[in-house]
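Omission of a single protein chain aside, the complex is shown with its protein chains in their original locations.
== chain A ==
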Amino acid sequence: MWFVIPAVLVYVAVVIAPNVQGLAYSFTDWDGFGAAASFVGIDNYRHVFADDNAVGSIVNTFVLTLLVTVGQNVIGLLLALGLNSQVKSRYLLRLVFFLPVVLTPIVAGYLWKYLLMPEGTLNAVLGSLGLDGLQQDWLGDPDLVLYAVCAAIVWQGAGYSMVIYLAGLQAVPSEALEAAAMDGAGPVRRTWSITLPLINGAIVVNLLLTVLGNLKQFDTVFSMTSGGPAGASETMATTVYKSAFLYLQYPNALAQGVLLTLVVGVIGFVQYRLTQRKALA
């Protein structure tokens, strides 16, 4: 029985206790020092919802999570379907598509910052193709910046989804696909009616990972835009960090932390309940 004790001790001390402490203090005017905090009810939460930047970061987080989840899974699945074939270069291509996954997220963030800045690579390429009209200040335009960040995240994560989809595809029996081909089903039909239902487990795992991972997106945003311009790419995770460690607004940071935990917890729980039977099958 004492085998579990080290694990439980470090887990409770470093994960459970500070979360409980944070939740409790989010209802006080705690200044970070000592216990001289008094109960203020939901005041901190009211402040968060009265703050346009904080509310914007919640909206941004949902938009980013949705776009990245769709983009990364569609691209990852298409790549996996393509590389699960007899293509000769498939092993080399798997390496290539997985390479960005290994890259440190803040390194990828700085790289994409360079690609997308006004005098950066994308605009230079557009210019040399005579497409000057398409040149944009991708990271400086509040209407574009979130999509630019999403593109960087999808580029980095598509290989991750691809590998999980490939693992699922390798378990699909080729007899079923051959039988369907004999019955006259084309490749699209075979994929849709046979392959996709059979890789349900991989789809579920991928959706869980991309949704939960991106709800707390911090590194790429922080290195690419630091949430700017004017908060247009701020996420819940970056606002929690800034409130806590730049603006030293401890109670607000905790209230935002509770909100983020609620979002991740509820969405994660619902996703898990909706899909657990299929995922475990």
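In this text, contacts are C-beta pairs under 8 Å (C-beta built on N, C-alpha and C of every residue); 3 or more make two chains touch, one makes a residue touch a chain; residues count from 1.
Here is the rule we use: contacts and distances are computed from a predicted model.
Taking the options "Carbohydrate ABC transporter permease", "Small basic family protein", "3-oxoadipate:succinyl-CoA transferase" or "sn-glycerol-3-phosphate-binding periplasmic protein UgpB" in turn, only "Carbohydrate ABC transporter permease" matches the UniProt protein name of the chain that is not displayed. Considering A:V40, A:V55, A:L144 or A:A167, the position touching the chain not shown turns out to be A:A167 (whole complex). Residue A:A7 is the one among A:A7, A:A50 or A:V188 that touches the chain not shown. Among A:V96, A:L131 or A:L274, only A:V96 touches the chain that is left out of the view. Mapped onto chain A, the interface with the missing chain covers residues 1, 3-4, 6-8, 10-19, 21-23, 25, 32, 79, 82-83, 85-89, 93-100, 102-108, 110-112, 114-115, 117, 119-121, 123-125, 128, 155, 158, 160, 163-164, 166-168, 174, 177-178, 181, 201-202, 205, 209, 212, 215-216, 218-219, 222-223, 236-237, 240-241, 244-245, 250, 253-254, 256-258, 260-261, 264-265, 268-269, 279-280.
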